[in-house]
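Reviewing the structure listed below.
A protein chain is absent from this complex, but the other protein chains hold their places.
And now, chain A:
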Amino acid sequence: MIELPEERFPGRDAKVTVRHLAKSFGDNVVLEDIDMTVLEGTVTAMIGPSGAGKSTVLRCLNLLERPDSGTIDISGHRIDAESRFTNRQLYALRREAGMVFQHFNLFPHMSVMRNVTLPQQRILGRSKAEAEQKSHELLTRMGLGDKGSQYPNRCSGGQQQRIAIARALALEPTVMLFDEPTSSLDPEVGVEVLEVMHELANEGMTMIVVTHEMGFARTVSDDLVVMADGRIIEQGEPKRIMEDPSHPRTQDFLRAVLQR
């Protein structure tokens, strides 16, 4: 069953709108006609078996992956995959969306401070002093105020992921995309990251989270999207889907995950 968020939360503006998104790698169809709306200030969790295409949707949103067709709109910055767009349009779209990866993807040859500072200087044109002040503020918020002069490989996985979140937030995105942010972390370390994400959600950040953390999906997210075989098979209120999934593939998936 698909209950659209725009019906469940009338009166909220759409922040991210995806229409007819399709993507194949050679003969392998990865995404088929994906329609998705994410409302301002809401958290959308995406779950489903691996290979379902969840991460690909996320990667198409900021065009790390070029879709074959479909349109993407983030805060009015619209890109149609089938027509030409300029680099300026591409960078404008990416500025709206901050992305956090499973493997953090920090820059290992730069100090933590420079990891967070350099993008602000290059992308927003902030001065070094301004950028460092902002970085310090964010790192402190992440509980990493003393890590600025360290190099990423001296930090734990949970710390690295929070640095990556600070790096993305420093650019003041209007949407945050999380691609399995805790999948490469030990459970007790993942909690630190989930807490930060929960806090962000409480502050009203619009978020899309691809995750296997069912607890997070259930308690923090406003909208749950279940994908299988490159399609959205179920969508709606997280608690309803978790307790009473209607699609057989959702039932199988949830049984498998919750049994672990």
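Heads up, the rule we're going with is that a contact is a pair of C-beta atoms (placed from the backbone, for glycine too) under 8 Å apart; a residue touches a chain by one contact, two chains touch by 3 or more; residues count from 1.
Operating definition for what follows: contacts and distances are computed from a predicted model.
> Between "FMN-dependent oxidoreductase (Nitrilotriacetate monooxygenase family)", "Response regulator transcription factor", "Polar amino acid transport system permease protein" or "histidine kinase", choose the name on the UniProt record of the chain that's been left out.
Choosing among "FMN-dependent oxidoreductase (Nitrilotriacetate monooxygenase family)", "Response regulator transcription factor", "Polar amino acid transport system permease protein" or "histidine kinase", the correct UniProt name is "Polar amino acid transport system permease protein".
> Out of A:T42, A:N62 or A:Q235, which touches the unshown chain?
The one listed residue touching the chain not shown is A:N62.
> Hey, which of A:M1, A:I123 or A:A256 is the one touching the hidden chain?
Hidden-chain contact among the options goes to A:I123.
> Please identify which residue in A:I47, A:M99 or A:L185 touches the non-displayed chain.
Checking each option in A:I47, A:M99 or A:L185, the one touching the absent chain turns out to be A:M99.
> Looking at A:K15, A:K147 or A:R167, which makes contact with the chain not pictured?
That would be A:R167, which touches the missing chain.
> Which positions on chain A touch the chain that was left off?
62, 64, 87, 91, 94-95, 97-99, 101, 103-109, 118-119, 122-123, 151-153, 164, 167-168, 171
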